[in-house]
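The structure that follows is given in the form of structure tokens.
Below is a slice of the complex: some chains, not all, each in place.
First chain written, first letter: the chains are A, B and C, and each begins at residue 1.
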Amino acid sequence: MITVPIKDFVPEQNAEGYYLVKWKDVKTGSNHKEYIDYIFADITGVMSVKHWPPLSEADYRFSVGDIVKAKVAVIEYNGAPQAKILKIKPVDNPEDIDMSKIVPAAPIPPKEMYDEIYATAEKIVDEDIRKLVLTVLERNYEKLQYWPAAKAYHHSIRSGLLYHTLRMLRAAMGLCDVYETANRDYVCAGVILHDMEKIREMNSSLYGVVDEYTREGMLLGHIVMGVKAIAKLGEELGMPEEKSLILQHLVLSHHYYPEYGSPKKPMMIEGEIVHHVDNLDANIYDMDLALRNAKPGSFTAGVPTLDRRRLYKREDQK
Amino acid sequence: MITVPIKDFVPEQNAEGYYLVKWKDVKTGSNHKEYIDYIFADITGVMSVKHWPPLSEADYRFSVGDIVKAKVAVIEYNGAPQAKILKIKPVDNPEDIDMSKIVPAAPIPPKEMYDEIYATAEKIVDEDIRKLVLTVLERNYEKLQYWPAAKAYHHSIRSGLLYHTLRMLRAAMGLCDVYETANRDYVCAGVILHDMEKIREMNSSLYGVVDEYTREGMLLGHIVMGVKAIAKLGEELGMPEEKSLILQHLVLSHHYYPEYGSPKKPMMIEGEIVHHVDNLDANIYDMDLALRNAKPGSFTAGVPTLDRRRLYKREDQK
Amino acid sequence: MITVPIKDFVPEQNAEGYYLVKWKDVKTGSNHKEYIDYIFADITGVMSVKHWPPLSEADYRFSVGDIVKAKVAVIEYNGAPQAKILKIKPVDNPEDIDMSKIVPAAPIPPKEMYDEIYATAEKIVDEDIRKLVLTVLERNYEKLQYWPAAKAYHHSIRSGLLYHTLRMLRAAMGLCDVYETANRDYVCAGVILHDMEKIREMNSSLYGVVDEYTREGMLLGHIVMGVKAIAKLGEELGMPEEKSLILQHLVLSHHYYPEYGSPKKPMMIEGEIVHHVDNLDANIYDMDLALRNAKPGSFTAGVPTLDRRRLYKREDQK
């Protein structure tokens, strides 16, 4: 079966293919019967899709973040296209699907990114720090393959957390060549650990789509969760207290400003570096994304995640 | 021996008594010899005191927060009185000293305050919460007797932490009578736990004087330390996760504003109450202190901890 | 006649009953004829209602805040139900209507709340203060029965002003038991007077619905109006100047922060208490409201009046 990309949906025609469930709600129509209100997505766009009654129990089984196989009829409603479901099924063999057409993902295969990060961590000289970082990487191996770095902001793509971590790590290691008073071990560990608890702060589907924050994520946030996780693992591995506290501090301070969640600012050069590469990597990601479809020689619209800044694409820029 | 209160030191006379070491520094004079620069205090005032050479090894033994037995010669220096040490010794029998003349302390005996707090905690209905709170109280029993609530701000007095906790607890329990949707167990636990890690955030002498913050206190702060402590104890006692998370959240959110150290605002009524009684109790403490020596019908100078507000003492106020 | 609750309106059917006019606008249709655009409300929901031409003069007589007796035909418009008026009349005997089904109101009868507040005020020891407070209560007796505490925020319900005042008073009196340096008379008076001029800052219908602010309310605000009112009444009753000034100051400072309308922060403990119970009562009201319909174990959406905080409802919470 060849998937019809969402941008090619034409009113009064049917379309078929694999789509991502981006949003789902069960509603009651004016006839007092339930119907399901979906938003479907692929990398070409999004579409409002209704599943009208009668509905079987199986029709309710799909969740945000799932990929479904569906056949829909496209209509025009209030001037915009809309679709209604004719058939909907779970995916039989996920491995048969060209995921890259459906969900946006990091441009490097996750296994490759993981390996580069792991290899960098193996070069940590201090044995205590190295053991803790490698343990964290190993215990989160599965989820790191697809976890995004956010629900809606920068790197909210499949394997986004790994991609964000990898680029930060490359940038940070390069800075350590320039700033020789910075301790490479702590910088490397700080980068790898800084967002790790996002894995437990929110729930992601296998396709890197986050539906909701977890209870602990809401009540504490990934920064404080990260501090707790390091403290606990440090004890488990017998790490000396000073080393554990420094790693906890690097995670606690990486957002820099209290209004962004860090009650302490970095008290050491290593934390200053972790913060700046984190901030820089997030901003460059958002800038690249906003500039991708802009016309050379023009300005983008204001980018919400960059304080509504409008960006300029040079005339010679691709 | 009768202690001469500091406010009664007269130039050209000697004085003797028990005094608190409020500050200490070893300096080198213009003759290239070391001398010790002290500030002594009792509840009547403070005085600059020098210990000139020659100095024996024993002369270096006193630390900030200690109480010493000293004989000094008072002189006038640049228009202000100053003292030099003639004799200085450790206290032999602390119990012989009338501490209330030397270090400011809470107006209720610590044992009595502890007992009232403990008794209130025993009324917690939920067994998990009660067990955790009572364990925390028991494990901190010794230090709670004298620990202050701060290094320099509100309740920086002997047993100040207990006094702050007790008054907050009374206020909070009264509010629970009015706001019936608030869960008394969580409010009670939140109040008792909210500042408990101040005991490990800073070091206090037996007389409630804090010299420095601890390494963990500096790098993480008592709020995040409190979250970690509850998480750990909750696991140790087998507390269900939701209960532990709520208690952690109450501690995490009790400063309310990120710029005051809380990355999350209270997400429940119980946290709203803990925050308000904490803030109210601290402010009333500082107001009472500033008004104590003011003249009825007049205004105090601006109080630094109250945004430099000047306070009014009514004409009929004592 | 049995009122059909708004949540039970079904397209293609008629409905009849008593409804609150929540909003009203006279518009001109594409046929150049006027029609009336209403929003009707009861405690189950709101509904867009049109009164199409031809319209008699009497048809224009209803105002925001009125309760009307109406018969409407329900249709579906753009996927949402809408109603058009078939018959509309004023209420003959308001006392026959079960108001509690139509307009949200405080959970305690106004008379009962008034009496408790009055009784508390009678215990004010200082004769001058007591006389002023009782006079204020008596002169506002009628309006206090139904006046809300706000146009759109916390306690914007029938008798909301009384309810807000009562709960604050209970809380504040409890705090005075803990904080003995606070003067009970001023605290009691401060609570009762703090929002009293809301009665002249905005106009409320008998059902506690505010349509607009008054001219004085817009140009000065209830805080400054409160200061003026106390100054004037104090003179009328021969109150000594210091007492009057303190009461004026308690009202002036109760919002605490200049950006919320208080040019002065409280300069006395009594003002600190009035502010905190005001703030706490408002927040708890909004929290209770937001949590009422939430599912146990889940988070609400962000609450606009609480800085968009999301709230958590415990799994065991009703």
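Odds and ends about this structure:
What we mean here is this: a contact is a pair of C-beta atoms (placed from the backbone, for glycine too) under 8 Å apart; a residue touches a chain by one contact, two chains touch by 3 or more.
These figures come from a predicted structure and were not determined experimentally.
Total copies of the shared sequence across the full complex, per this structure file: 6, with 3 shown.
FYI, only the chains that are shown with their structure count from here on.
The count of contacting C-beta pairs peaks for the chain pair B-C. Taking each chain's centre as the mean of its C-alpha atoms, chain A lies 44 Å from chain C. Of all residues in chain A, those touching 2 or more other chains are 215, 218-219, listed in ascending order.
Residue ranges on chain A touching chain B, taken from their complex, read 215-216, 218-221, 223-224, 227-228, 231-232, 241-242, 245-246, 248-249, 252, 258-264, 267. Of all residues in chain B, those touching chain C in their complex are 167, 170-171, 174-175, 177-179, 181-183, 242, 246, 249, 265-269, 272-273, 276, 279-280, 283-284, 287-288, 291, 297, 299, 306-307, 309-312, 314-315, 317.
Those residues of chain A lying in contact with chain C across their complex are 30, 32, 78, 213, 215, 218-219.
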